[in-house]
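The block that comes next holds chain A.
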Amino acid sequence: MLPARYVVTGRTVETADSVTLRLEPLERPIPRFQPGQFTMLYARGVGEIAVSISGDPSVVDSALTQTVRAVGAVSRALHDAKPGTVVGVRGPYGVGWQPSLAWERDVLVVAGGVGLAPLRPVVLTVLAQRWRYRRLIVVAGARTPREFLYSDELKWWSSRDDLALELTVDHAADGWTGQVGFVTQPLARLPLDPAATTAFVCGPEPMMRFSAETLLRRGVPADRIRISLERNMKCGIGQCGHCQLGPLLVCRDGPVVDYARAAELLSVREL
Partner candidate 1 sequence: MSHRARQLRVSALARVEGEGALNVVVRDGSVERTELRIYEPPRFFEALLRGRAHTEPPDITARICGICPVAYQLSACHAIEDACGVTVPEPVEALRRLLYCGEWISSHALHIHLLHAPDFLGYPDAITMAADHRDAVERGLALKKVGNALLEAVGGRAIHPVNVRVGGFYRAPTRAELAPVAEQLTAVLYLALATVRWVAGFDFPSVELDHELLAVHEDHRYAITRGRLVSGDGLDFPVSDFSSHVVEHQVPHSTALHASLDGRRYLTGPLARYSLNHAQLSPLALHAAAEAGLGPSCRNPFRSIVVRAVEIVYAVEEALRLISEYEPPEPAHVDVPPRLGVGHGVTEAPRGLLYHRYGIGADGLLTSAVIVPPTSQNQAAIEADLHALVTANLALPDSELTPLCERAIRNYDPCISCSAHFLDLTRSPA
Partner candidate 2 sequence: MTPPTLAVWKFTSCDGCQLTLLDCEDELLTLAGAVRIARFTEASSAISPGPYDVSLVEGSITTPEEAERIREVRAQSRVLVVIGACATAGGIQALRNFADVEEFRSLVYASPQHIGTLATSTPISAHVAVDYELRGCPIDRRQLLEVLSAFLVGRKPDLPDASVCTECKRRGLTCVMVADGTPCLGPVTHAGCGALCPAYRRGCFGCFGPVQDPNIAALTAQLRACGLSEEAIDRAFRTFTHFRQETAT
């Protein structure tokens, strides 16, 4: 399980603490990814962490797009990686969103903070194969207006009429005229066809739980709500044991799982 060497060829600053990196293989590329899968990114001498792939799955090249938020040493090192820096990449790992589960259905994407990163490939997949899906609704939340990832892309999304975009922030500022509040607020009032909706939810764990509960109350079936779990990961391939959540090895059986499966696990404290 040696990493492949990739070199940073692009670095886009997203927010005060997040960047999107474009990585290109120096030698062998890793296999193609599915939306929602992640890689283990290695910053030399600093460490290795799980990072979702946030690029466009329909683009056929060997480059990887990954968005990193600096929260600790390894993510800081990756965040600070200048073009030309060589990093190690293993993957892609895990079970992804599987957008095909939403063929012929309404797609509801719910993202909190950097949770938008793993969901971006879902949105891009739906847009690329628009005919396969019914409505596409994207609800994204951030703490402040400055903390939205992909702000240019969001503008483009909001200008489209085949995509309904709802943005909300916890704290308004900078002349924000949009919604203020938790993502559950738009979720509670959006026009939905619950039985025909498949929801893809990613963000901090409480946010995912509240969102899923709101959707359940609105009648979206639990096995049509997919969330992406986060647990400590050291190996990414089910051998280090860190990422267990009850019966799940999150790296292998997830990170994306149905809420039908996750609900009872997330309700137990310190599981």
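Candidate selection criterion: all candidates are chains of the complex that A comes from, given by their letters.
Following the convention adopted for this analysis, a contact is a pair of C-beta atoms (placed from the backbone, for glycine too) under 8 Å apart; a residue touches a chain by one contact, two chains touch by 3 or more; residues count from 1.
None of these values were measured; they are calculated from a predicted model.
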| item | value |
| --- | --- |
| Numbered candidate touching chain A, per complex, among 1 or 2 | 2 |
| Contacting residues of chain A [partner candidate 2, same complex] | 44-47, 72-74, 76-77 |
